[in-house]
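Here the complex is missing one protein chain, while the rest keep their positions.
By written order: A and B. Residues from 1 in each chain.
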Amino acid sequence: MATTSASTSPQTAPERTRLIRAGLRRRHRSETIFRGLGMAAIVLALGFVVLLFVDVIRKGVPAFVQSNLHLEVFFDPAVIKVDPAPQTGDFASPAEFQAASLAWQRDVALLNWNRIIEASLRAKLPANTQIDTRELLTIPETNARHQVRELFVANPALLGQTVPVDVLASANAANWIKGNIDRSLGDAQQQMSPAARAVIDAFETSGTVSNGFAWSLFTNADSRAAPAAAGLLGAFIGSLYMMLIVIVLAVPIGVAAAIYLEEFAPKSRLTDFIEVNINNLAAVPSIVFGLLGAAAFINYLHLPISAPLVGGLVLTLMTLPTIIIATRGALLGVSPALRQAALGMGASKTQMVFHHVLPVTLPSILTATILGVAHALGETAPLLLIGMKAFVAQVPVTPLDQATALPVQIYLWQGNENRNFFEPRTAAAIMVLLGVMILLNGTAIFLRSRLEKRV
Amino acid sequence: MNSLAVAALLLVLLGLAYQSGWSRSRALATVGGPKVHSRPQYHGSYVAIWTMMPALVVLLLWAWLGGELTHNHITAQIPADTLQALDQTALNAAINRIRAIASGFGVAGEVAPYEQAAGESLRSFQMLTGTGVLLVAALCGGAALLYARGRITARLRARNAVERVVNIALLLCSAVAILTTLGIVASLLTEALRFFTFINPLDFFFGTVWAPNNAPTAGNYGRYGLLPLLAGTLMITAIAMLVAVPVGLMAAIYLSQYAPRRLRAVAKPMIEILAGIPTIVFGFFALVTVGPFLRDFGRLVGLNINATSALTAGIVMGIMIIPFVSSLSDDILNQVPRTLRDGAYGLGATQSETIRNVLLPAALPGIVGAFLLAVSRAVGETMIVVLAAGNAPVLRGNPFEPVATITVSIVNQLTGDTDFSGPQSLVGFALGLTLFVITLGLNIFALYIVRRFREQYE
Partner (left out) sequence: MDMLAGKVKLTQQSVNSAMNPTDALARPIRLEARDVTVHYGAKQALFGISIDIPDRAVTSFIGPSGCGKSTFLRCINRMNDTIEGARVGGSIKLDGEDIYDPSLDVVELRARIGMVFQKPNPFPKSIYENVAYGPRIHGLARSKSDLDEIVVSSLRKAGLFEEVKDRLSEPGTGLSGGQQQRLCIARAIAVGPEVILMDEPCSALDPIATAIIEELIDELRENYTIVIVTHSMQQAARVSQKTAFFHLGKLIEEGVTEDIFTNPVHKQTQDYIMGRIG
């Protein structure tokens, strides 16, 4: 009785213990397996993060190096046969000067600048090298002639002088120099002729060609004719304009909307509807916002296509729900004690919100804003639909000019046929984009910790 | 009109109005005088609002009508017989020349006498209207200022009035969200309905062939069957969920139940980094790394896997969704009360038994909601699929082959083309509408489930 009295089950206590012990080994084994699965999931998820970063960096780093040709350019008067540049004072109205100036520049552009480039290249060739003009000109990037021409337009006094000029090696030449292409492949698969390859090798030994940091990636806009000169500046400025528009529009409107919904709105069906509406809007696929932009802003309101203004508006509408939700969360977190204290002092509701509640939530709102902006920065799909996929070779000056954006530039570059050259370049663009995003997120974290300490 | 002058006028008006209301209010608050209802800054704001409204209305009216009026003025200056001879392009060129003359920039080449005359006339017209509008705006503002100032008494509830204006401004801001939804629905619906005037809705929703004719001629628009795209979307979503759900859920379980605090502090933000990476980056990763790897792997085991395929896109999309699933599941698991877990431990359940038999069943509705949100995210994802799914809108069940999705086809049919005249571009909106309805349905359902779940444990 003493040992079995506690029995509820058909077994006695020792029998129960035996049964329990019998199952223990199996149960602990399944415990270990389950735990191992959890660990594997973590390792897998973290592995993906590491793999992605390592992969992008490994592919992208070579693109931060560019091959430069160091040339001595002689502005040969025998080739550059144009009138002197028009001067402002000679014309009755600014319009006439502009017309004359444009005409002169057109004349300059019609000159055969490749002859200048060719001459400066030939000057660097080792003695007795035989190479025809066409092959020789595959070595510098095609923008070299524009570069030299612009030097002359900016300073016509260069005529007859010899100046050192660094020009970019062409994409194919850079592939050869940097080893992006297998040197052992046969002539048929090489993009450069054997003669040109020999010249490059000679240039390398003579120091006429050297590798340096790829500043052109950051100082140039996109280019198709001169892929080695293609840079991110245009896309960067386009993205910058869009971010500014998002900040200027989405933040005040989002914060104001959140304040209204959280603090002032009467609890009614309408506000319920707005709330459900905002939650759903936050989960609408981004491409749908692109459709909205194409139909409403471009087709109906006739705003300019491919313009950062439209992109910014679309991204604003997309970011708005995120900012509203985050701000409402922050407002909700403010202690009722603070509100009651303010109201108890005789402050009106508006005064309570703007003088007491809002300042306390500022760090969270700021963080949410930066994160929202960072997210908008990486968005691609809606921009494709409002024409920002167009090739734009100029850096946009105003938000109404044609432009592209960093993520769209990545999209455009990954589709380029010159894989050997553009795959690293795309990865480099991704590194720049991720760098900007990490910077933004880091700022958000830093600001939050600073501001929270102060409050 | 000079925008600098406009800004200056508005600033001056604003300053004057505020100052005048403020000083009037101060004058009221004398010792022993009546008790003033509102603080001086409210009286200042009150007068400022009253003043700015009419001035802004005048300026906005001019911004709206001014261009038209100027245009009419210019054409009126051109002699009738010359005007007759000009077609639309030439007229625009002439107007631009006249504007250039008026601005003092001048034009290159011969200036016709009428152009010179019209330019000078335009210059004086611009002077006149510019100052006139500014003057009218200033007068209206001033009159309103005086009126509002006159209304200031000790009993005026200026604060309430100002707060009402602030309130209305806030309300308008929250209306933007509704307007956005309305805008989405309206633009999708109108354009989709236009699409359905070309293509029978039945052929669209139940068609099995996707072969749009991108240079349509009357009667030959091509075929727009949704089903191949829908099948592709579902296949990729399913593969993505097969990757994301086990990994995301197990990661959440491990982090919330097993991991020591220090590991959690490192691993959680690291996984969330995945959520912040732009999708185009995942697309690139899929295209240049995962796709070729899968192809080579397939070759190794004797499978014919395309580098761009449903599998590639699905796996990478799954990776993208992992943090989404894991952070939502983590939230949900943390909401299950601790007492339930204690109850199971107290009976002698092991940790995994507690998790599998008690925690997960209790959290199930919330987790299902989280999964539905993840599905909706996967269905609407674009860039990964554009780059890595191969764009082959054919109805087939092999995940190793290229497919196309709804989002890919929207991008293909609509990029660059904003002349929405034929079905080849309008179909983008019909697809968008389909996508919108699917994701909206999933979201509403998921949010409903999650909300119910939260209420259960509140």
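As a convention for this text, a residue touches a chain if its C-beta (ideal position, glycine included) is under 8 Å from a C-beta of that chain, and two chains touch if they have at least 3 such contacts.
Please read all numbers here as calculations on a predicted model, not as lab measurements.
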| query | In the intact complex, which of the depicted chains does the undisplayed chain touch? | reply | A, B
| Any idea which of A:L19, A:A123 or A:V397 touches the chain not displayed? | A:L19
| field | Contact with the hidden chain (one of B:L56, B:I178, B:A238 or B:A344) | value | B:A344
| In the complete complex, which positions of chain A touch the hidden chain? | 5-11, 13, 16-17, 19-24, 27-28
| message | Contact with the hidden chain only, please: which chain B residues? | response | 260-261, 337, 339-350, 353, 357-358, 361-362
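In this text, only the chains that are shown with their structure count from here on.
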| query | In their shared complex, at which residues does chain A touch chain B? | reply | 20, 27-28, 30-31, 34-35, 37-42, 44-46, 48-49, 52, 55-56, 59, 92-96, 98-100, 252-254, 256-261, 264-265, 273-274, 276-281, 283-289, 291-292, 294-296, 298-300, 305, 317, 320-321, 324, 348-350, 371, 374-375, 377-381, 384-387, 389-390, 407, 410-411, 414, 423, 426-427, 430, 433-434, 437, 441
| task | Please give the residue numbers of chain B that touch chain A in the complex, ascending. | result | 100, 105-109, 159, 163, 166-167, 169-171, 173-174, 176-178, 180-181, 183-184, 187-188, 190-191, 246-251, 253-255, 257-259, 267, 270-271, 273-274, 276-285, 287-289, 319, 322-323, 326, 348, 350-353, 355-356, 373, 376-377, 379-383, 386-387, 407, 410-411, 414-416, 418, 420, 428-429, 432, 435-436, 439-440, 443-444, 447
